[in-house]
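FYI, not all chains are in this one, though none of them got moved.
Chain lettering (A and B) follows the sequence in which the chains are written, and residue indices restart at 1 in each chain.
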Amino acid sequence: MPPLASGPHPDRLFPAQPETRAVARRLYEQVKDLPIISPHSHVPPAWLVDDQPFSDPASLLLVPDHYALRLLHANGAELSDLGRGPDGPLPLDEAAARKAWRILCENYHLFRGTPVKYWFDTTFADVFGIAETPSARTADALYDQIAEALTRPELRPRALFERFNISVLATTDDPLDDLAAHRALAADPTFTGRVVPTFRPDRFLELGRPDWPGLARRLGEVADVDTGSYAGYVAALENRRRYFVEHGAVSSDHSHYDAGTEPLDEADAARIYAAALRGEATTAETVSFRRHMMCETARMATEDGLVMTLHPAVRRDHDPVTLAHYGHDVGSDIPVGLELTEALRPLLARYGNHPNLHLVVFTIDESVYSRELAPMAGYYRSLYVGVPWWFIDAPEAIRRFRGAVTETAGFYRTSGFIDDTRAFLSIPTRHDMSRRLDAGYLAELVTQHRLTEEEAAQTAHDLVATIPAKVFKL
Amino acid sequence: MPPLASGPHPDRLFPAQPETRAVARRLYEQVKDLPIISPHSHVPPAWLVDDQPFSDPASLLLVPDHYALRLLHANGAELSDLGRGPDGPLPLDEAAARKAWRILCENYHLFRGTPVKYWFDTTFADVFGIAETPSARTADALYDQIAEALTRPELRPRALFERFNISVLATTDDPLDDLAAHRALAADPTFTGRVVPTFRPDRFLELGRPDWPGLARRLGEVADVDTGSYAGYVAALENRRRYFVEHGAVSSDHSHYDAGTEPLDEADAARIYAAALRGEATTAETVSFRRHMMCETARMATEDGLVMTLHPAVRRDHDPVTLAHYGHDVGSDIPVGLELTEALRPLLARYGNHPNLHLVVFTIDESVYSRELAPMAGYYRSLYVGVPWWFIDAPEAIRRFRGAVTETAGFYRTSGFIDDTRAFLSIPTRHDMSRRLDAGYLAELVTQHRLTEEEAAQTAHDLVATIPAKVFKL
C-alpha cells in the first residue's frame, strides 16, 4: 500500500499559526517513528497467538468499539443491528456485518469533531489505503475494500503488530486467567514482540456484588489458597499477583466508583469479609472494605513492584435496560465527579513516597487536574498524573490536560500516553495523535519563549520514550 | 438605515489566525441570513399583539435586562435609579429614563469584555445605526437618537419581528396563563409570524413555597379539576399542558435548585401532597416531591410530546435585601454546582430512550459538559446537550462549550442556539454571535484537518436549521 495522495493531511492536529506549526512539525519529526509503548490496552492476546485473519470490517472495527456504538445508539440504531447480543459481540454473517457497517457509514456525520472519526479516517488511510469518507453511497464499496484487504497476510494480527512497531503491549486480564495466551506468545520463537498481562481484580474487591462469594471461592481455587477467611483472601490475591509478575505483568489496574483509600483494622476487615461471604455485609461495609483493599493493594505493590493504576469515578451500566439486554461495555458507562485530595490521603500518607510504589491516577473529571492531581503528583514521589482517558482521550481535551497539569507538575510527573483501546488497528493512530498534540503544545511553549526548541525536543522524546518506560517500569 | 461605515467589524468574533479566519468567513457567509429559530425566549407576546412603539431607550434596553443591571449595581448604582421598583420595572418619565440611561453610559467600561457590551454595541449599530461608544459625554445624544428612532414605524415590534427574520419565537408562560396574546396573534391575519408559548410550571412543583397551597387551588380552577388530591393535581397539570399544546407550545421548561429525578410511590406522593396542602410537609418531603414530579413530567412528555428543557442549579435571589425591595430577576441569582449522572439516572432509566421524549439539559456549571452531559447525550436517545445559558452565553464560554462537548457527543446531540432573553432587540445579534462562533470553531477543525470544509459547511447549516428544528420538534 503506497502512501495516499489525498489521505490525512501531514499537518493534522498541529496549531494553525504558521510559526508554531513549523516548530511542531520539527518536534514531531523527531518522535514520529519511535516504537510504541502501550502499557495499558484491551487487545485480546489470543489474536496474536492464533494469528487468524480478521473476519469482517464490522466485527473488527465497529462491534467491539463502544465509542462508536454509543453515538449510533443515541441516534436511534439498535445495538442488535450493530452486532451486539446478550453476551457481547455476535458472530456475524455477511449480511449482518454489511448491515452494521452500513449503519456506521450512513451516520458518519454524527462523529464529526470526535476522535472516533479521526481514528477511523486515519486507520482507513494508513492501514487500508482508503481516503474516501464513509457515507450511504460509499458503504458497500468500503466494506468490500476492507474485507478484501483483511484476507491478505500483511493484515493478520502479527504482521500488524510488527508493522505498528509496538515494543510493548500490555493487555488487561482477570486474576483467574491462567495467562495461557501470554505463555504461548512467550514460548513461541516465531513471535518476538513483548506482550504482558495486567492484573485487573476489580470484581474481587467489590464484596457487594451478588456473584462475589462465588468469585472469592474461585479465586481461592485458582490460587490454591483457602479464601474462607480474610487472611486467605489476601494471600490468594498476593499469590495471583505473583503469578502475573512471573508472566511479565508490570501493573495492576483498578476502576471503582470512587478513589477512596481508607485502611481498616485487620479485625474489622476480617469481620466484613466473613459477613460478605454469608451475603450479610451492608453497602457501607463493602465500600469500606474496598477502600481498605486499595491501601492493601498499594502495600502489595511496595512488595511485588506492580505499578498501580487507578481509573475511578464512572457509573457503570447507567442504563439498566441496555444492561439487561446487552451486558456491559456498550456505551452507557457515565463518569461522575471525582475527589482525590482527601480520598487518596490515607494511602499516600503510608506509601506516597515509597520507592517501590508507582501510582498512576487517571480521571475523566477534568476539574481535578489543576486542583488536586497535579499538586499531589508534584509533591509525592509515588504519584503520577495519568494522561486523559476514555471520553477525554481526544485532541482538544488532551491540549486542556497539558494546560491544566504542566504548570503545576511539569512533564516529568505525567504517565506518558496509554491507548486503553479494544480497537487494535487504531493503536498507531492513537499514539501518533498524542505525539502530534504534545509536539503542538511544546511548540506553543517555544513560540511563547517559555522553552527553547532544544528543551522542547528533549521533552517530546522523553514523553514518548523515557517517561512511560520509567513510570511503568519497562 | 444604511449599513454603517464604522460599525461592528465584519470579522468580529472570528479566530485571529488568517487562514482560519478565512474559512470561518466562508462558513459564516452561508448561514448568516438563515431565519432565526428561537425556541426559548422571554419576550412578552403582548408586545407583538399591541404593536405599540417602545416607550424610551432605558425602559426598552436597560430596565428589563438583569445582565446589565447586575454590574451597574455592583459598581454602586441603586436599582431604583435604574428603573426598578418593588414590583419590577417602573413606568419612567423622561427625566427618570434619562437618568437611568446616563448611569449605563457613564459606566460602560464595566462591560468591557462581557457579551453585554457586544450585544449593546451591535444592537446600537444594526438597529439604530449608531456607532458611537456610550459614555458620559455621549449619553444624552445617544438617548435622543434612540428615542427618536423608536417613534418610527419600522421600529415597532412587528416590523422588527419581520426584519429580524424570526421564523419561530417561543415565549415563556405560566400554566395559569390563558394564552390570550398567543390566540390573538394566531387569529390576526395581519401577523404571519409563528409565536408559541412554553409551559413553565416551576412554582407549582415547589410544595414548600408559602404561596403553594393557593397556587394549587388556582391551578385547579383554571384547569377545572379538583386539585384537592394528588391525582387531581396531576390531571390539572396534564390538562394545562394539553391547553398549551393546543396553542402551539412545543416545550415545557423547568428550573429548580438541582436536577434530581427520583420517582415516589403513588401513595407517598399523595401523602406528601396532602401534607403540603395543610402546610405540613417537611423540606425533605417537598424536595422529594419535586424530584418525583420531574419523572412525572417526563412521563407526560412521552404522552403529549412536549420537549422538556431543564435549566437547573441556580440559587435564586441570593441577596435577601434586594429580594425584599425589588423582587426577582434583578441580578442576584447565583449558580451552584451541578450533578447530573446520578440525578438524572432514575428518569433516564425509564424514559431515556423513549422516542417521544426530548430532554434538553442546560448548565452553568461547565464542569459537567465533558464529565457528565456529553457522555450521557452521546448514549441516550432522548437527551440533548443544551447550549451555554445565562452567564456563559458568551463568546469564549461558547467556544469552551464546543471544545468540551463535541469530542464526546459531536454536534448532532446538541440543541442548537437559544437566546433565552428578555432583550427583544438583541435577539438577532445573539443568534448572529452564535453563528459566528460556530463558524470559527468549525474553521479551527478544518485548519487542523479534522474536518473538510464541506463537512464543516454542512454542519454549520445543520446547527442553525435542521438541529434546532429536530430537537424542538418544529
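To be clear about the criterion, a contact is a pair of C-beta atoms (placed from the backbone, for glycine too) under 8 Å apart; a residue touches a chain by one contact, two chains touch by 3 or more.
No experiment lies behind these values; they were computed from the predicted model shown.
The complex in this file is a homo-oligomer whose displayed part has 2 chains and whose full count of copies is 3.
Definition applied: only the chains that are shown with their structure count from here on.
For this pair, subunit A with subunit B, the centres built from the Cα atoms lie 40 Å apart. Of all the residues in subunit A, the ones that touch subunit B in their complex are 8-9, 11-14, 16-17, 70-71, 73-76, 109-115, 117-118, 133, 315, 318-321, 331-337, 364-367, 391-392, 394-397, 400. Those residues of subunit B whose C-beta lies close enough to touch subunit A in the complex are 15, 17, 19-20, 339, 341-342, 345, 348-349, 352-353, 367, 370-372, 374-381, 383, 402-403, 406-413, 444-445, 447-452, 455, 458-459.
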